[in-house]
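Excluded from the complex is one protein chain; the other protein chains are retained at their positions.
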Amino acid sequence: MSSNKIDFSIPSLGEAKISSPIMMSTTHDDGQADYVTDDDHILYSIDTDIDEKGHPVPRHEETLEVAGPRAKIYFNPAHVHAAICTCGGICPGLNNVIRAVVRCFWYRYGVRRISGVQYGYQGLLENSPWPLIPLDPDVVDDIQEKGGTILGSARGGGKQVEEIVDSLERMNINILVTVGGDGTLRGAFDISEEVKKRGLKISVIGIPKTIDNDLSFIQSSFGVDTAVQMAVPVVRCAHIEAKNSIHGIGLVKVMGRESGFIAANTSLAQSDVNFCLIPENPFDLDGPEGLLARLKQRILERSHAVVLISEGAGQDLVPSTGETDASGNVKYQDIGIFLKDRINAYFKQEGIDTNVKYIDPSYIIRSAPADSFDSIYCARLGAHAVHAAMSGKTQALIAQVNNRFVHLPIKVAVSTRNHVDLEGSLWRDVLENTRQPFMMKNKD
Amino acid sequence: MSSNKIDFSIPSLGEAKISSPIMMSTTHDDGQADYVTDDDHILYSIDTDIDEKGHPVPRHEETLEVAGPRAKIYFNPAHVHAAICTCGGICPGLNNVIRAVVRCFWYRYGVRRISGVQYGYQGLLENSPWPLIPLDPDVVDDIQEKGGTILGSARGGGKQVEEIVDSLERMNINILVTVGGDGTLRGAFDISEEVKKRGLKISVIGIPKTIDNDLSFIQSSFGVDTAVQMAVPVVRCAHIEAKNSIHGIGLVKVMGRESGFIAANTSLAQSDVNFCLIPENPFDLDGPEGLLARLKQRILERSHAVVLISEGAGQDLVPSTGETDASGNVKYQDIGIFLKDRINAYFKQEGIDTNVKYIDPSYIIRSAPADSFDSIYCARLGAHAVHAAMSGKTQALIAQVNNRFVHLPIKVAVSTRNHVDLEGSLWRDVLENTRQPFMMKNKD
Amino acid sequence: MSSNKIDFSIPSLGEAKISSPIMMSTTHDDGQADYVTDDDHILYSIDTDIDEKGHPVPRHEETLEVAGPRAKIYFNPAHVHAAICTCGGICPGLNNVIRAVVRCFWYRYGVRRISGVQYGYQGLLENSPWPLIPLDPDVVDDIQEKGGTILGSARGGGKQVEEIVDSLERMNINILVTVGGDGTLRGAFDISEEVKKRGLKISVIGIPKTIDNDLSFIQSSFGVDTAVQMAVPVVRCAHIEAKNSIHGIGLVKVMGRESGFIAANTSLAQSDVNFCLIPENPFDLDGPEGLLARLKQRILERSHAVVLISEGAGQDLVPSTGETDASGNVKYQDIGIFLKDRINAYFKQEGIDTNVKYIDPSYIIRSAPADSFDSIYCARLGAHAVHAAMSGKTQALIAQVNNRFVHLPIKVAVSTRNHVDLEGSLWRDVLENTRQPFMMKNKD
Partner (left out) sequence: MSSNKIDFSIPSLGEAKISSPIMMSTTHDDGQADYVTDDDHILYSIDTDIDEKGHPVPRHEETLEVAGPRAKIYFNPAHVHAAICTCGGICPGLNNVIRAVVRCFWYRYGVRRISGVQYGYQGLLENSPWPLIPLDPDVVDDIQEKGGTILGSARGGGKQVEEIVDSLERMNINILVTVGGDGTLRGAFDISEEVKKRGLKISVIGIPKTIDNDLSFIQSSFGVDTAVQMAVPVVRCAHIEAKNSIHGIGLVKVMGRESGFIAANTSLAQSDVNFCLIPENPFDLDGPEGLLARLKQRILERSHAVVLISEGAGQDLVPSTGETDASGNVKYQDIGIFLKDRINAYFKQEGIDTNVKYIDPSYIIRSAPADSFDSIYCARLGAHAVHAAMSGKTQALIAQVNNRFVHLPIKVAVSTRNHVDLEGSLWRDVLENTRQPFMMKNKD
């Protein structure tokens, strides 16, 4: 077993003493749905060795607390003022999460003060021009049929921790559910640290949102499935454009700043992709092993090609913009346009007529409403966030690991990035599917 | 740990001695995708207890063999004649599986004799009028964009085991990949037993197909995700019909003979469902706790209602047909029509005008092409089946368990049924979402 | 020219004296959109003969008044109380019409009293339990993204003319826009006759709604295009089911009580249909020329077949139900189920195994949101209805004829039915596409 055990324990605001108003059972085999207890754990990893006697010896001994409704809760529902905010770029499923949170607070626990914070943390700043939006089941009815978030979303604000906690105090908010990515979750952690410092009893629960799927420990983030569903027909268009013109090359850029999950999964779903380029797998453009020579070979053999690229791939090939956005993320050059120009120049130089058709569908993908997979996922994420908050958990994320909903300490979740493992089965299957070379780097 | 250990070991045709033509690595951390070894196992269950010292004690000690390409293979690709057949009702993803199998044999292993068997096992019977269809990458190009299966599918034939093995011998087929449900897989097991009895070296590999998701041990069967994606807009239609007419009741029937997974997941994905009825959860129609009284209450309170029912739910309420289909499955009464009539009669008697709109979308759902989730799933299932067969495994299913592709002994897989656990988290979340009563049975 | 000229003149409530608040032009060629005048007419029919000198002699000399905003209006917007109601079964585009009506009243004319009548004429009955719904641009924002009608729809009520006019008087409604089919429009006519009798100044404008497209003079009714868009994938499913099973027969029933436009157009759009059966073209089941013998021939030759049938086709073959619905329409037997049973019985008797898969998608089709074609159509229908009403027209329908929006007297529109012309180009092209025999009747 690994020696550096990760600490997956979940902080709590205090002892949960109040009987839950949810009508569930604490007895197995009575045919009725059961409460979850804090003793319910799952193994973090299913990888195992087997000892001489044939017994399994799990490679990792960390376990995770299972999420779900507890028989005892910490907050008196009558005293709760819950708030929810959505931060960063939009992502399929945000409205589903909002809806599930509101409905679970309202119908399950009888909470009647639920507020929507507008434009992420910015709506909690002292001089925010945007008031809280009172939420109830009528307000959130049907919102899941639309993309985006009814609360609006924005980057930034997460560093003004004291100001935000002032606002929470002033508005008597004692549960804050934040939906966002890396930066948002760091902000949530800092907020809850400030809450603790002040001796307040405010539960801060995060719901991880990353369409790039680059948060660690989490099986797959909500919105990713929809993103792939939306990317597939775009790649199909690129394929048709490529096949229908003389030496046609379809080039599609999808989201994925540091992790190429959308590109990798799309390549598996729509197997017309010939070259899948992701940030984890650097490549050369020039030289005998480089992309351009490979592309030429493909065009000469098959007359058309489809290239799918993550926005963060090949960033070593382009000059840096030197700019950052409101969340502090480095702004990338548009690798798609860069690549299009380079491919055109290369084939012109090689004396081969080509037709490069470049498609950049990004907003089309992220503003889609959630598909049914993500709808289910978000409905359950939202409910689990409410259960966690009501039971007094804090500094916790709701995450799906090994198909179970668990509590994950925010601190742990933001400590590393999730990447496509170049030696793992996903990338292996992508390579088998695209039949692209394992490496497009020249030796030197 | 449990005492009755399930035997998950996988039979093999013999020692794999031939170096695989797939260019993969046997070394970790060389940045290249790795072969899988027979020692790679995962825990079957992630549930764990924790001992006094804080160490995890898994509740189940069974482990599963990880699927994937092996460094050594059993069959010389030049000697392989592989066949694939699709059995039973159609299901989203069949063409994706066929395509993946063909491409993996062809491109990865260089196998050039790949045959499609028409209409399931019937195409392997002695007097089958349907010849084998030669398959190659051109034939299967783009077939995944269509629903159904290019091979045709049919029930029956699986009992004529000797006749089928005669055919396999006569046609020199040494790898048989069968895609089908419970009955098909039992047939595959019987065929491979007969193969063994005759001392033949024929690998029989199954790919489980059950749109009802009722095969045990398997995380979720291919096609189920697409089925839910297709069912959601139908429920939305029922909801619109219900809301737009006076006391409207939308009634939708979905697949699910013995297991209500499609209905349960659809209820989570499209939260307009007020009553989700599944085979696992019997209900009364009449009496104060029965469905009709509950429905009346809903209509009086909210003026409209949506009822979603699995085809196998409530079969105790209707007279049996006494008939069986070609696979030996009992033919069910159409519970949807029965329920529609009963609801109409009840409300007439109660003096309440209603408009019951009944929708039965079954063929629309199962004939859809795979969505991207199932496309990815099927692409990987098909490739893993080929890897398993080439390495000499037999009597094995390819299955996803805890998000990993594993080999599952067919014998074990068909031993029990998979059901919605009424005390588990899926059903709990459905109940929270529909807010239907836990039980619609009268006490007696 | 024809002798029996149809009188297409449009009644008016009185002289329009008030300058329209819409900023349009009365001058041509000033580059600005123009008002329409009552002198603007189009020919009702484009069919023409040519005289000896080569000049065209139109076969019909009737002309139609062009719809659109007039420079002078009849009603002072400040005095208007407009009401809109949707009657009969739902149809794609209803919400688009409501939205367009509200927005045109509000934004173009500054009308601030706009009311939605619930559940068709029933909402105007004396003891209606449903209050008027105040409508404004916020209420109707985004409603077009949903199928159905936010006002609810119902049959019946249209005979209680006096009661309805009492209600209009009591609520000071001076513009009534009714959206509905044959019966609704007859009701609208009767209402406006009663209005005239009482000397009231209430404009009654109809927007024809018939998913069967069976209203005369009108080019194509809104919702029909969407209905065909929705029917096409259903036929594709039937085709897949048919092709994938042994001697598979896909049978699909679509709407079309007296007119087979949806079936005919769907057969052209999705050319997998082998037999398109419509009410206008009677057929035999039995005998050498009958459908069953033709179907057998097709099955023996091609192994699969797709049959598309309008709900009103073949009603002479089935026993009458003797029942009528709330609109007084005769209730039909389900020809689909009847045909399925007859096909099964016939092939059993002929000793041929078949698999008949019957799909009845009706509610799925009519509850869909409008596609873009119908969205545009409805946006324009709604606006033209408002322009007509504001200018004091009454007893008029808004209709598209020869691609122009015109005013059509309600009285004329409901006088005959629109049918598929068996000698015309639409049916000719259907026959060419399905290659079905011109007639499936036995001689006698």
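The chains carry the letters A, B and C, assigned in the order they are written, with residues numbered from 1 in each.
The rule is short, and it goes like this: a contact is a pair of C-beta atoms (placed from the backbone, for glycine too) under 8 Å apart; a residue touches a chain by one contact, two chains touch by 3 or more.
Quick caveat, the model's predicted, so the values are computed rather than measured.
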*Candidates C:Trp130, C:Phe338 or C:Phe373 - the one touching the absent chain*: C:Phe373
*Any idea which of A:Pro56, A:Gly152 or A:Gly392 touches the chain not displayed?*
A:Gly152
*Contact with the hidden chain (one of C:Leu268, C:Leu285 or C:Leu317)*: C:Leu268
_Hidden partner chain, residues of subunit A it touches_ = 90, 119, 122, 146-149, 152-154, 233-234, 236-238, 240-241, 243-246, 250, 357, 359-361, 363-364, 367-368
*Residue-wise, where is subunit C in contact with the chain that is not depicted?*
23-25, 28-34, 36, 39, 41-43, 46-50, 55-56, 58, 61-63, 68-69, 99, 103-104, 107-108, 144, 219, 225, 228-229, 231-232, 265-266, 268-271, 371-373, 375-376, 379-380, 383, 402-405, 422-425, 427-429, 431-433, 435, 438-439
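Please note the rule applied: only the chains that are shown with their structure count from here on.
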*Between 0 and 180 degrees, and as a multiple of 5, what angle does the rotation take that fits subunit B onto subunit C by Cα atoms?*
180
*Round to the nearest whole Å and give the separation of the Cα centres of subunit A and subunit B.*
28
*Can you give the whole-Å distance between the Cα centres of subunit A and subunit C?*
46
